[in-house]
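Mind having a look at this structure? Questions to follow.
Presenting chain A:
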Amino acid sequence: MADIKFDIHRCKGCGMCVIFCPCGNIRMSDVLNDQGHPYAELIEQGRCTGCGLCFRMCPDTAIEIDRKKTAKQ
Partner candidate 1 sequence: MGQKVLLKGNEAMCEAAVQAGCRFFAGYPITPQNEVPEYFSWRLPKVGGVFIQAESEVAAINMIFGAAATGTRCMTSSSSPGISLKQEGISYIAAAELPCVIANVQRGGPGLGNIRASQGDYFQAVKGGGHGDYRLIVLGPGYVQELYDLTMHAFDWADYYRNPVMILGDGILGQIAEPLELTPYKPIVELPSKEEWKLSGCAGRAPHVVKTLILNPPDGLVHHNDRLQDKYRRIEQELSLCEEYQTEDAEIIVAAYGICGRIAKGAVRRARKQGIKVGLIRPITLWPFPKAAFIEAAKTAEKMLVVEMSCGQFVEDVRLATECKAPVEFYGKGGGWYPTDTDILARIEAMQAAPAYAGRKD
Partner candidate 2 sequence: MRGERINPMATFTRPDTLKEKITHYCPGCGHGIIHRLVAEVIDELGIREKTIGTAPVGCAVMMYDYFDCDMIECAHGRSPAVATGIKRCLPDRIVFTYQGDGDLAAIGTAETIHAANRGENITVIFVNNAIYGMTGGQMAPTTLIGQVSTTSPSGRGQNAEGAPMRVCELLSALEGVCYLERTSVSSPKDVAAAKKAIKKAFENQIAGKGFSLVEILSMCPTDWKLSTQKAVDFVNNEMKKAFPLGVYKDK
């Protein structure tokens, strides 16, 4: 579906994306990034609809979404 990428280094582990993903498809990692934060990651690859709500709520532009793939499918 959509091509979504989480920037592990930029993420501060705030969890806004986890709260607002309508599919509940984001979780925080068990490990910390090099800044000392847990970081957001997709639970189930391939299930992201590219709605962009996580991007909208992320304070750190740690998420990028390419929706072109969704449109073509």
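In this text, contacts are C-beta pairs under 8 Å (C-beta built on N, C-alpha and C of every residue); 3 or more make two chains touch, one makes a residue touch a chain; residues count from 1.
The candidates were selected such that all candidates are chains of the complex that A comes from, given by their letters.
For clarity, every value in this text was computed on a predicted model and none was experimentally measured.
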| item | value |
| --- | --- |
| Of 1 or 2, the one touching chain A somewhere in this complex | 2 |
| Residue ranges of chain A in contact with candidate 2 within the complex | 3, 5, 7-10, 12-16, 19-20, 35, 37, 50, 52-53, 55-61, 63-68 |
